[in-house]
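Here's the structure, in structure tokens; my notes come after.
The complex appears here without one of its protein chains, the remainder shown in place.
So, chain A:
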Amino acid sequence: MDSLLTSYSYVPWLTISIVMPAIGAFLIPIIFSRKSPREHPRDLIEGDDGYALEQLRWYSLFFTSISFCSTVMGYITQYDPTVSGLQLIEKWEWIPILHLNWSLGADGLSMPLILLTSFVTNLAVLASWTVLYKPRLFFFLMLVMNAGQIAVFAAQNMILFFLTWELELVPVYLLLAIWGGKKRQYAATKFILYTAISSIFILIVALTMASQNGNIPSYEYTDLAGALLDKKSQIICYAALLIAFGVKLPIVPLHTWLPDAHGEATAPVHMLLAGILLKMGGYALLRFNAQLLPDAHAEFAPLLVLLGAINIVYAALTSFAEKSLKRKIAYSSISHMGFVLIGLGSLSDLSTSGAMLQMISHGLIGASLFFLVGAIYDRTDTLLLADMGGIGQRMKRLFALWTICCLASLALPGMSGFVAEVMVLAGFTTSEVYTLSFRVVIAIVAALGVIITPVYLLAIIRQLFFGKDANQNNSLSLSPENVSVDAEPREIYIISCLIIPVIIIGLYPRIMTDSYKSSIEALVSRDIAAASKTIRYPAARLISQVPLQQAPNLRDFS
């Protein structure tokens, strides 16, 4: 205990921000309720053991706020943005036989995302005011998710990372399966199968990397970075991790769980899925693939760029064809994640920091859009665009909010999305690593995606708000008691909380980019060094061939 006090003389903010929501979650069963919840099973079928609904809401908001405040305090008091190394280090031994330590820390890659996570989760709890069915379990799961998500970003031990990565699947599975839409079983099962199975690759890679480390395996990131794997094993590890994180990001051939899951989730869950879960994939790609496996990253970078371009265009085009509002927005977030991939693969610090900014800005914009979709669904009871229309006259405030969010999402100049996309594309096109022709082709394809995005987003706005009121000729939408309900103050508050940072970042991006600049620069310079060192022919000619030919020859591994 003495050594513990002397070595950690400061407050462990990260641990507090993880443990407090968890404690809050496990104390939920003791919240007082008036009726016994199990008087008759029929009570449960009719839903809603809303006996302590009000207390539950404020209670969970309180705990998520504590979590948010402690991450902010950690950022203010102990985080120095000019340092590229690890800060806020907290390390305790947990299960020595697995070499599993409770070791947390934050650097430029994780600190902004930790802040984003606690912020968005806080707002998601505020957004779940509308949940009436089994609120006790719902808020329990939200708090557990809060803890698990922050831990994913803060973990500095690969086994701890795997543990929290898996831990956050269960709440999402239950949140989808219990509170989802009509096809919720299918969506939830698909989600957990995709992500649970892909995450086993993380375990494989952790074992592989740690076994290269010498006699005493250690899963700390710092030790793994020191382990010099040979190029072949790096490439195998990289490919495995690309599958694991590509499912989460998602990268296009592995994306099919996402429209289903997003299409069935309720609004708060949706905010978390789009705002944070997708960022885990991007963060993990940065953390493991780019940082720990630089040699393989040099080999795979063109593939990432190509996949990113495919993501952007494919998802944007698919979004056209979708009829459901939620699925449209879901595909739009896949499209936005394509920029993250391009930024990761570009091997330039401007572009990589653009990718980071894209993650943050999509975390804010995506969450707000999905929240608004939920708000529309609450009022119209339908998700099919064909059944909607002309509600702009009745819901003026909601119309305004929708317009702002859509403009933010389509990267209007002055919003953070624009800055991020420009940074990614500018950084990529000026990157010295790739040939000019490759750069031009990818830039054109990505720009095509950027052009398609406004088209479908504005089409959504048009179909939703303009035109004839669908209620006049179609009795499906706008049930009579909801006709005059416009956005309530709570909803306006949530959206403004999400949009104001978007505008601030859009006008003055350095407020965000400075916080991770040095980390990204250190990361990219290492990757570029690896690229120039390991590739035999000049780096400028790297991508003159088709990128897939750069992939390893499998016969060499046998």
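The rule is short, and it goes like this: a residue touches a chain if its C-beta (ideal position, glycine included) is under 8 Å from a C-beta of that chain, and two chains touch if they have at least 3 such contacts; residues count from 1.
Just so we're on the same page, contacts and distances are computed from a predicted model.
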{"item": "Chain not present in the shown complex, as UniProt names it (candidates \"NADH-ubiquinone oxidoreductase chain 4\", \"GNB1L protein\", \"Pyruvate dehydrogenase E1 component subunit beta\" or \"Signal peptidase complex subunit 2\")", "value": "\"NADH-ubiquinone oxidoreductase chain 4\""}
{"item": "Which of A:23, A:197, A:441 or A:500 contacts the chain that the document leaves out", "value": "A:197"}
{"item": "Candidate in contact with the missing chain, chosen from A:162, A:221, A:371 or A:516", "value": "A:162"}
{"item": "Touching residues on chain A - with respect to the absent chain", "value": "38, 41, 44-45, 95-98, 159, 162-163, 166-167, 170, 174, 177-178, 185, 188-189, 192-193, 196-197, 200, 203-204, 207-208, 211"}
